[in-house]
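Every protein chain except one is present and positioned as in the full complex.
Chain IDs A, B and C follow the sequence of writing; residue 1 opens each chain.
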Amino acid sequence: MSSIFEGFLSTLEVQEAFGDRRFVAAMLRFEAALARAQAATGLIPEGAAKSIIGSCKVELFDVPKLVRESGRAGSIAVPLVRSLKEAVGLFNPGAVVHTHFGCISQDVVDTAMALVTREALALIATDLDHAIRALLGLAERHAATPMLARTLMQPASITSFGLKCAGWVAPLVRSRQRMLVAAERALQLQLGGAVGTLAEMGEHGPRVASLMAEELGLRAPLGHWQTQRDEWVALGCELGLLVGSLGKIARDMALMAQFEVAELAEAYEAGRGGSSAMPHKRNPVGAMVALAAAQRAPQRVAALLQAMPQEHERALAHWQVELAEWPQLVMSAHGSVRAVAQVAGGMQVDPARMAANLEAVRASLPAEAVTVWFAPDLAAHAARLAVTQIAAARADWAKATDNVASALHQRGSPQQAGSGR
Amino acid sequence: MSSIFEGFLSTLEVQEAFGDRRFVAAMLRFEAALARAQAATGLIPEGAAKSIIGSCKVELFDVPKLVRESGRAGSIAVPLVRSLKEAVGLFNPGAVVHTHFGCISQDVVDTAMALVTREALALIATDLDHAIRALLGLAERHAATPMLARTLMQPASITSFGLKCAGWVAPLVRSRQRMLVAAERALQLQLGGAVGTLAEMGEHGPRVASLMAEELGLRAPLGHWQTQRDEWVALGCELGLLVGSLGKIARDMALMAQFEVAELAEAYEAGRGGSSAMPHKRNPVGAMVALAAAQRAPQRVAALLQAMPQEHERALAHWQVELAEWPQLVMSAHGSVRAVAQVAGGMQVDPARMAANLEAVRASLPAEAVTVWFAPDLAAHAARLAVTQIAAARADWAKATDNVASALHQRGSPQQAGSGR
Amino acid sequence: MSSIFEGFLSTLEVQEAFGDRRFVAAMLRFEAALARAQAATGLIPEGAAKSIIGSCKVELFDVPKLVRESGRAGSIAVPLVRSLKEAVGLFNPGAVVHTHFGCISQDVVDTAMALVTREALALIATDLDHAIRALLGLAERHAATPMLARTLMQPASITSFGLKCAGWVAPLVRSRQRMLVAAERALQLQLGGAVGTLAEMGEHGPRVASLMAEELGLRAPLGHWQTQRDEWVALGCELGLLVGSLGKIARDMALMAQFEVAELAEAYEAGRGGSSAMPHKRNPVGAMVALAAAQRAPQRVAALLQAMPQEHERALAHWQVELAEWPQLVMSAHGSVRAVAQVAGGMQVDPARMAANLEAVRASLPAEAVTVWFAPDLAAHAARLAVTQIAAARADWAKATDNVASALHQRGSPQQAGSGR
Partner (left out) sequence: MSSIFEGFLSTLEVQEAFGDRRFVAAMLRFEAALARAQAATGLIPEGAAKSIIGSCKVELFDVPKLVRESGRAGSIAVPLVRSLKEAVGLFNPGAVVHTHFGCISQDVVDTAMALVTREALALIATDLDHAIRALLGLAERHAATPMLARTLMQPASITSFGLKCAGWVAPLVRSRQRMLVAAERALQLQLGGAVGTLAEMGEHGPRVASLMAEELGLRAPLGHWQTQRDEWVALGCELGLLVGSLGKIARDMALMAQFEVAELAEAYEAGRGGSSAMPHKRNPVGAMVALAAAQRAPQRVAALLQAMPQEHERALAHWQVELAEWPQLVMSAHGSVRAVAQVAGGMQVDPARMAANLEAVRASLPAEAVTVWFAPDLAAHAARLAVTQIAAARADWAKATDNVASALHQRGSPQQAGSGR
């Protein structure tokens, strides 16, 4: 998924999470879980299940060939299932008919997408925690550092840099919380069969679904979600919201890093943010990545919402649209949160310059305006607010990450999400 | 807000909710609550508060004039506050200085928007309940009515119309639930003052906010949300998701109402859905409204997300963008849910035609395909699924509406949301 | 169309152009032209045409009532045609059957939209010329005014303010040109009848269309464009492009107007751009309007493009979507161009501050970087470029407006577009 045109707007890790190999491996996890569950319920023979499970190893497959064939087939599932059946047939011809039994392409693709998305969300959660930690640290260190408050891009009054940081961090903590809820709902097994009724599995459908969900660490929905995508798209919306909140931070940072303002700078890192032509430049490339995501994600969310009115029991094009847009949204989101985490972690703050900018405004205004809007005690006031808000954010963050831990514990899938604080 | 170009895509009720008069009234509720709270905390004299509260009556204001003046001022709050001060000054000149004390335009406009949005959400909740009730009724009556399952717009196998209805209703119930959560978070008092610090109110800011929130039945956030819009936009996302789920129903209905399919029809209503030129036509105008909303809402959500990276303590343009887009999204959403509720309530279902279409497919296929994919017991299977899913939806719906009731009870604001089941 | 939520993002003139009354008047122009043309071709009696034409006066109609009725009817054309027939019937009952003969709602609505859009485009063209003139003036005056060139929001090298202005103006001139071409194609008569065949008019359809187009000053397309909207949406794209180019200017201006940069300021105008709470503030409200448009227009264009795949001979919802989105796009565009024209016309430029910012950068860099990237002769180089680009822009602008004049001359509809330079 690394592209010459946008690789630098994302991260290697999340590109790998949605890489061809990992996706094929996730599809094979589905097929193995299916066989195991169907054997357990007696739908297919134990021996067949063993053969199928034994073949569900990504190293047995020619992934680039599958990708090439998917172009013509119109789906990655079609060549994968064909290859899997061939592999199964080599050793146990009788098991071929039991492979991918009662399923449809969308079942395996949607479930695989949930599995790789879970990994991507864990990456996002980890970097989000890094960003929160760094910003809370800045907020604490600079709770009482006075600076200009600016509205409509003009100086307005006084705030403190710590209060500004507290304002940045609060929506990140809320995103941490809401994303968890949304992910709990969205990361579901897909198992509907040809038209959503699991008809071929007779009465065993629900039991198969429940066993598979258990094994894969996904939620088992009542029924399927082949054309009812609200919980999935709701997770997409959460990613859009996160990217928006990160974009606000990046925009503020880019403005504060302007030469004439100079209140902040991104940490210098060799080979990054330089200009080949102009060695004197130091570009805020972290902010750039987050701002790019903030421009792109809204359009991705719009595409997902637009694709919701899916026709009948499986739509013509809507699902394919969603499939194409989804990884890009998640990859943008990780690019953004990683960039903000790095910038926040290394941010160079210049309180003297903040004070100087403030003084310059004071000097430019009539005394009465200064008395009202730039009085020194306004900074102390902001500092007290900052302390309250930092404490609240810390408490909410602790709760959010505790919830993750307990949610994961119940699920027995410790790999599901990022580390705690 | 009724426009020649889109009035018919919304409802009169929701247009009135966002009408100029109601919005001005909501702003005056803010100003009155502010005065009362500031008097209670001693920030302004009791007498001044009384004068201000006495002037906060919408019938004292020339609303069209305010609207005209807002064009030049760039904000509705500027002329309103000026008019309010004039009104207060007529009887109590000393109270003028205590009017709108310590606030900024965004405080009153955001809070007023929360108040009118709450009314609009109540309208949406009511019609959503109507839609859910009607669809559940259809699902029950037709749990065992066999019909074609169609994928990629081609016949695939058998389902039942009841199961299809159950599939339609489930995301509506989830929306009912998620919207409640999102509204609880989003319907907040805005009170930040000039730059979000409430500096003019000194130590009394939090107490003023808490009293005002209590009076207005809104949540009191820690701090303000002048440039951190994630919870507000999250509510917008929920509306987008609802409109998407309604759009899926409308699309299916429009397809099933085609002359050649003829499995459904919208109830005939004089003066609606006719064609002036072609009296023989009966247009699915309910579906039209919901489909139009489903095409428009994603772009509105994208605009809200795009506006999130707001600069510093108040953005240049982003907030204005949000303000302009928001009412349109909510109005679209009510238009859509009302339309689906009406269509579902009067829907004419033709089981005979469903059976005939099914038979035609059977007749066109080789025997083996019929045996596997169109066996009669598939309908019974679908019927059993439908019964399970209907029961689950009823239970979830009951929970969602109970939550509303209890949430409202705690809040003591019975007008906040729609009626129960 | 003036709304409390977005009136200030547009202009009174363009709001009036899309106002209910003007739109009804435009629909009546269509009906009168239709009657005249049908009488000329013998399709309806001369006497009937006279009665119809005599009734096509907007002052005879209760416009607010039509708007209210349009909500239920799902179209403004249905109540209008009904009212028109009633009016015609009062004096000439026999003419009722000849009223709106052979037409469908979309014919009258699309044509009326083309007529009011033409007026709006004339407003846009006029203000665009003002903006171009003002920016060219600035470019000339400041061709040799050195200033910082900034890339990725960091100082990079030297340019001149005149060259910057020349860069701003060039896309406006191109928009002027491309919009003309797009408008020539898009401002078409719509006349397709019930299903696009004009069947009721028999062999006379093309002649009726040609006479009507002549009278209304619109292009007569071969056939109709009821579901083939490419030329109409292409005009919408041009508006989106214009708004984007204006947004770039506004963004640069807002950045340069920051207190710490202070190279530009919007002219002060009483009652505009002030803050009720903070009298010391001077907000760049012109830039705000243009930036708001630049955030909203892309979503409107997306909605228009999304609505293009219209079903069969008239779509369910797509056309209604377009109808609702279109006026908002045009109104945004005029708000933006008016704002930029005003700001450009009154812009306060501070060459001394430009020089000081430049010096400050020079002082901060190692000598070698200064020698290469901030050498004084770079300003002279930029000045020469500016002179060349200004001359080219002037020449292109002259050509663009000459084309307008000649195009209008051939058409004989001098009211079609804005004045020249």
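For the reader, a short list of remarks on this structure follows.
Just so it is clear, a residue touches a chain if its C-beta (ideal position, glycine included) is under 8 Å from a C-beta of that chain, and two chains touch if they have at least 3 such contacts.
Since we're looking at a predicted model, the values are computed, not measured.
Considering the full assembly, C:S175 is the residue among C:Q38, C:S175, C:Q188 or C:Q258 that touches the omitted chain. Within the set A:Q38, A:S51 or A:S75, the residue that contacts the chain not displayed is A:S75. Along chain B, the points of touch with the absent chain fall at residues 148, 151-157, 254-255, 257-261, 275, 278-285, 288, 299, 302, 306, 357, 360-361, 364-366, 369, 373. Seen across the whole complex, the unshown chain contacts chain A at 1-9, 12, 18, 20, 23-24, 66-68, 70-78, 81-82, 100, 103-105, 193-194, 254, 271-273, 275-278, 283-285, 287-289, 291-292, 295-296, 299-300, 302-303, 306-307, 316-318, 320-321, 323-327. By the touch definition given at the top, chain C reaches the unshown chain through residues 149-153, 156-159, 163, 166-167, 170-171, 174-175, 178, 194-197, 199, 202, 222-223, 227-231, 233-234, 237-238, 240-241, 243-245, 247-248, 250-252, 255, 291, 294-295, 297-299, 301-303, 305-306, 308-316, 373, 378, 381-382, 385, 388-389, 392.
Note that in this section only the chains that are shown with their structure count from here on.
Rotation angle relating chain A to chain C: 180°, from a CA superposition, given to the nearest 5. Overall, the chain located most centrally, as judged by its C-alpha mean against the mean of all protein C-alpha atoms, is B. Averaged C-alpha coordinates give centres for chain A and chain C that are 39 Å from one another. With each centre defined as the average position of its C-alpha atoms, the distance from chain A to chain B rounds to 27 Å.
The set of chain C residues touching two or more other chains comprises 254, 275, 278, 283-285, 288, 299, 302, 306.
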